[in-house]
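Step one of this worksheet: look at the structure below.
One protein chain omitted, others in place.
Presenting chain A:
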Amino acid sequence: MKILAVCQSGLGTSFMVQMNIQAILKAEKVDTSNIQVNHTDVGSATPDAADYFFIESTLASAVGSLPKDRVVLLKTLIDKQETKQHVNDILDKEGISYTAE
């Protein structure tokens, strides 16, 4: 499974989201051998680039071409709790086990 954090420039905020996702997976003791997390800019976020895309909600229109069921819109990028809820939803959907804190 591939998760991409996306932002306008692919530099700063997307990496913050990537760090949060990775920290959450680690804290929940998820086997990440088949999970890749990366970050990129909106221009590189094509439907086949990843299984799930995390993006700040005001940029939603910039990723309008991505399938909506694979796009997670974040209200507050640095809010780990919000990101965690979405990560857990994806893990549930994919049948990947994790340790809820």
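Basically, a contact is a pair of C-beta atoms (placed from the backbone, for glycine too) under 8 Å apart; a residue touches a chain by one contact, two chains touch by 3 or more; residues count from 1.
We take it that contacts and distances are computed from a predicted model.
When the listed names "Glutamyl-tRNA(Gln) amidotransferase subunit A", "Sulfite reductase subunit A", "ABC transporter permease" or "Ascorbate-specific PTS system EIIA component" are checked against UniProt, the chain not shown comes out as "Ascorbate-specific PTS system EIIA component". Those residues of chain A that touch the chain absent from the view are 7-13, 15-16, 19-20, 56, 58-59, 62, 76-80.
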